[in-house]
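Here is the structure we will look at, set down as structure tokens.
Missing here is one protein chain; the remaining ones are kept as they sit in the complex.
Entry: subunit A
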């Protein structure tokens, strides 16, 4: 599982924004904003980490329960799938 090629994640004026570049501009026009957790997960997905690895990393980084973390990851991944951003 990996974020598709060409998306650039940057922090701008305190917000995490994702902008498409290259071929990605043909599939996605516009801008995505992510909250801090979203940006954290996005970076892991850009490296091709599995959902199990996402869970481990999230539990290590944030003070949260496994159930809550799992639910958050599920929601995030569903959103990315709907937007056709992962392959």
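Keep in mind that, in the parts below, contacts are C-beta pairs under 8 Å (C-beta built on N, C-alpha and C of every residue); 3 or more make two chains touch, one makes a residue touch a chain; residues count from 1.
We adopt the following convention: contacts and distances are computed from a predicted model.
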item	value
Record-based protein name (UniProt) of the chain missing from this complex, from "Acetolactate synthase small subunit", "(2Fe-2S)-binding protein", "HPr kinase" or "Branched-chain amino acid ABC transporter permease"	"HPr kinase"
Given A:19, A:57 or A:77, the one touching the chain that is not displayed	A:19
Residue numbers in subunit A that touch the chain omitted from display	8, 10-15, 17, 19-22, 25, 30-31, 33
